[in-house]
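A single protein chain has been removed from this complex, and every other one stays in its place.
We call the chains A and B, going by the order they appear; numbering starts again at 1 in every chain.
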Amino acid sequence: MNQDEPAIRIDDLTKSYGRKRVLERLSLSVPRGSIFGFVGLNGAGKTTTIRCLLGLDRYQGGECRVLGLDAARQSLAIRQRVGYMAESQKMYDFMTVKQIIHWVGRFYPTWDDSLASALCEQMQLPPTDKVGVLSKGQTSKLALLLALAHRPELVILDDPTLGLDPIARRDFMRDVIGQLQSRGVTVFFSSHLLYEIEPVVDWVCILHEGKALKISRTDALRESVKSVMLRPRDGASLAGVPGILDVQQVDRRVSVVVEDLKAARPALDRCSADGLEVADLNLDEIFEAYVIGRRELAGVGPDVAPE
Amino acid sequence: MFVRIEPASRVPIYRQIMDQVKYQIANGTLAPGDRLPSVRELARRLATNQNTIVKVYDLLGGDGWVVRRQGDGTFVARSPDALTRTERHRRVGQILAQAATQAVHFHIDRQELHDLLNAEIDAIEKDRTRHESG
Partner (left out) sequence: MSDQTLHQSKGSRGEGPSSRAPHWLRLLGPLLRSQWQQQRWQVVLCAVVMSVLLAATVRAQLISTREAGTLILWIGGFVLTGFLAIGPIGSERANGTWQHLRALPAPGATIVLAKWLFGVRSVVGIVLLATLAGWLAGRGLFVPTQWLLLSGVLAAFALGGWYTVLLLATLRSRNEYEAAMMVLSVSIIGVIWFLVAAMRYSGDPLLNICALVGVAHPMACGTYVFHILDRGETGVFMVATIAVSAALWWIGPIVVLGWLSRRSMTTSRMPEARS
């Protein structure tokens, strides 16, 4: 595939488990070389999306292209070129670390034994210990090693820090950035701990109930989503304000979270009796506004979904 | 160079890093000519995205706090004598405008504001003399 093509391209992906619709016309594009964060509550559809990308689950509608390959028809080729770390890393616990590295390596044409050894040393994994006796942190590192040792162009991590303590989590992120970002490897990872992934990702996609509510660069997201406090003039309604994510009444004042401050400012100015008080939000708060924001007040219906 | 980031803060991460670097340059922890850690090294230390560090260094460079030398690294700039007095007033004035707004809003009078400002400057100068002597 050529350099301009995105590492992952999902168009209108639709997937149901029986009658339950899990993914609803999901579309996103992951630029090559970027670190892309896929965030959502548990059950939002993150793991399902990842499984569709790797051909581990069938989907009913839409198209997924990973590294230019069709996920429905060429999933084996995708799995050869992509490093994957599943949410639960259950490996054969009767094998030793060394044995499992060697064993997995036989499945990958581009496996690099010396890189595997170097990573093993760097991550301080005891080669002769059985996988079954490793701690959770060590198991995660091993899973990461197995995902990286065949030098993939794209690495997909499904909630890789689940169950790790905070120190192990930071260590893990450090490993990911240090090993991958310098080499221009694209990283796609899902998580439900937003404040944790923010330092790490270039792009954020907020997934909720199978739909992508927002896809944006992390810094742009922070810069445009703001909380505004104002006292509405008599008779003023917020209906004309574009991109409202959350509205709350606080005594006689109203606190509004808007998607794009620049775009909403004129309308907000018009509504306000005495100016605007703008405050920054952290990523958790931004996420909450998108996912559980109340948009019913002042003529803003619950169906106003930001595009 | 010691930098901490607070992940849950409302202040964007790049701004946190930038502010801390500026503070350390101002109070003498980082002397002119000192070499800042490489992008990779700092990203690794803070477990952050390398692009964030690049952004920080670019902004600091643009504002004249640091100098980037291709191949060598990033260094703390020599004292900003190159900037005219007007330019320096303009830059500080921008930040003072924010402080003034907050002060008026919270009903802090001129004297209080003055005292607060003095306290901050005292702290920086105390650090500075500490660094210069020891």
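Note that in this section a residue touches a chain if its C-beta (ideal position, glycine included) is under 8 Å from a C-beta of that chain, and two chains touch if they have at least 3 such contacts.
Quick caveat, the model's predicted, so the values are computed rather than measured.
**Q** Counting the whole assembly, list the visible chains that the omitted chain makes contact with.
**A** Hidden chain, whole complex, touched shown chains: A.
**Q** From the list A:L26, A:C64 or A:A86, pick the residue that touches the absent chain.
**A** Residue touching the chain left out of view: A:A86.
**Q** I need the residue numbers on subunit A that touch the omitted chain, in ascending order.
**A** Output for subunit A: 54, 56, 68-69, 73-77, 79-81, 84, 86, 88-92, 94-95, 103-104, 106-115, 118-119, 122, 150-151, 178-179, 182-183.
Convention: only the chains that are shown with their structure count from here on.
**Q** Name, in rising order, each residue of subunit A that touches subunit B in their complex.
**A** Listed in rising order, the residues are 35, 170-171, 173-174, 177-178, 181-182, 195-196, 198-202, 219, 222-223, 279-282, 284-285.
**Q** Note which residues of subunit B are touching subunit A in the complex, please.
**A** Against subunit A, the touching part of subunit B is residues 5, 7-14, 40, 43-44, 46-52, 55.
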